[in-house]
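As you look at this complex, bear in mind that one protein chain is not there, while each of the others sits in place.
So, chain A:
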Amino acid sequence: MASKAVYSRDPMLKKRDDFEDILEERRNSSDLRYALRCYAPVVYKGLCPSKAGTLKSMVLQSDQLHYVIHQVCRETGRAVDDVQEEVSSILEEMAHRLQLSTVRFFAFTLSKVFKTLFRSICVNEEGIQRLQQAIQEHPVVLLPSHRSYMDFLLMSYLLYTYDLALPVIAAGMDFMGMKFVGEMLRMSGAFFIRRSFGGDKLYWAVFSEYVKTMLKNGFAPVEFFLEGTRSRTSKSLTPKLGLLNIVMDPFFKGEVFDVSLVPVSISYERILEESLYARELLGVPKPKESTSGLIKARKVLSEDYGSIHVYFGQPVSVRSLAEGRVNRCQFNLIPRHIPKKPSEDIHSFVNDSAYRLVRAQEENMVLKPWVLLASLLLQNQVSGQKRGIALDELTEQAVWLRDLSRQYGAFLHWPEHTPPSEVVSSSLSLHRGLVRISEGRVQLALGQTGGPAAPGEPRSAVTPEEELLSQAVIILSCASYRNQALHVFLRPALLASAIHTASSNKKQEVFNSFSFLRNMFSNEFILCPGATVQDFEEACYLLVKTGALQVTQQDVLVTERGHRTLVFLTSMLDPFLQGYQVVCRFLCEEATEALTEKQFIPAVRKFIIKHLLAGRLRYTEVLSSDLQKNSLAALLRLGAVRKIKGAEQGTLKVNTVMVNSLEDTLGGKLPTQKAVIARL
């Protein structure tokens, strides 16, 4: 049932709901009346009504916290009162103070802001109905994708609009820096967690008990971001498991009958933080969140950010997911309030579930035509055509790609009754900061320094490095749009690249190569653990279905008409391949004994800039620190680089032979190593 809804074999068969624009009503009726209207949401049937204050005392009196407090006292010799005081202050720092008046305030102001910024905010109302049902039946966890600061305000706004229970939201502590705003957010349902509290048993206990108490009592839907932080690249981030573990725990321990997980996909036609992200990825440090910074951001109010699509996915029952996978009897022999590290099977179950949920988010992300255009323009730019691409050629390619992506199951919003050329030109005009059209030819707006992204900067003498970085801002912004479509093409693209690098057409060899690439990139993209064969089959299925490939018992053959598809697909993955290779090369050539984890990004960036300026690298995109971090993570995972715990921070120890051979395998110079192969 629900578990099957998360993964379906043929993406074409996916049925999706229609959207309604909620701003339309806001434009036609009073915002004030809307903000003050009667709000009476349906609630969980097992709700024990409690105030935010009673919630705190429930947490403080919980068995689990008692146990941990006494444990800490025993271990450290501190007095119980002392530790209890610390617990109270942790809770004080963390807890939300959800109140309706603040929500009404936000409902009013956000209505104004949204109407200025966006053309429409579209919501699938069937999803809302499913959610309403789910909220009554079981405790609900909302899992929105995270692309913008906007996300959680938007979520609460929507739930208020539809008269649904307002969520409590796990937010990072960095918001707390913004004094007034932090408190406002707290009163609209945010609770704050420290970014890292690795070994702090007490903190973890308070935090997990707080979340569980809210969940179990049906106090409110709990909302958090599986990806942990905003994705700066528009690619989904590999999921973080901590909170998912916490919300599943009450089910494992039988404290609730079931928990509904609702993946929510929020897609922005234009992301507010677009160029901010690009700069951050390039190493221009991100401005610390501050209230004054937010006010400066007011200039964004004058721009057109297109539309937002919010898709509330099918609620996923933890019970159905866990059926046959988790033996809940493992909790029978130890009192449930004693904290225990999750067992191996629970850990792998939570991990798998997290990936499936992120996949579910990806699948329901609405793609705009611009996403396809960005992919095409990036590829065109790299292929070295200095004058850009003719508008009608771009249109032809876009139509081709539209059809291809639909066959791959993309959730593409392409206006049906508009001529393609109009679709293309209106998309281009919305993103005019990123493209330049002259003499009927289109190219990325690389020439202008700064561009609309940073108009305030002085235009003094420009060094080649500065010019490179300013071009990179445009390219990374563009890439972030292309990345929105990556999940659609990912599996076929991995197969295309595997065919490209494999030494023969033998199916087994192509599979080996596919499996190598997939393994290599599993920190970069959302690839469900253990699903290599499934992914391979899906990729084959899609390419065969579209006539690009013939797959026999033994061989994998590219057809005549498949050539175009395969070139497109390999080009899509190429920047990543090159990025990983260059990181490998850096590690072999320049990594010294004393390279620390902290120094890695600046050093590799310097190395890449040098090579880019020398014209030895094709893709400016590899400057993305996200890609660099991911490749390091992959190398660490594969054991090619080891982290040695130093006094202060980890030092990186490089296994040069292994890194070298990985680089060569990525480049297709070495056959896939036997060691990393699964059997087909």
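Here are some notes:
As a convention for this text, a residue touches a chain if its C-beta (ideal position, glycine included) is under 8 Å from a C-beta of that chain, and two chains touch if they have at least 3 such contacts; residues count from 1.
Keep this in mind: contacts and distances are computed from a predicted model.
Note on the omitted subunit: UniProt lists it as "Alkylglycerone-phosphate synthase", one of the names in "Alkylglycerone-phosphate synthase", "Guanine nucleotide binding protein (G protein), beta 5a", "WD repeat-containing protein 74" or "Glutathione S-transferase". From the options A:F197, A:F257, A:W400 or A:Y541, the residue with contact to the chain not on display is A:F257. From the options A:W204, A:F331 or A:W400, the residue with contact to the unseen chain in the full assembly is A:F331.
Listed here are the chain A residues that touch the chain not shown: 46, 253-255, 257-258, 327-329, 331-332, 335-336.
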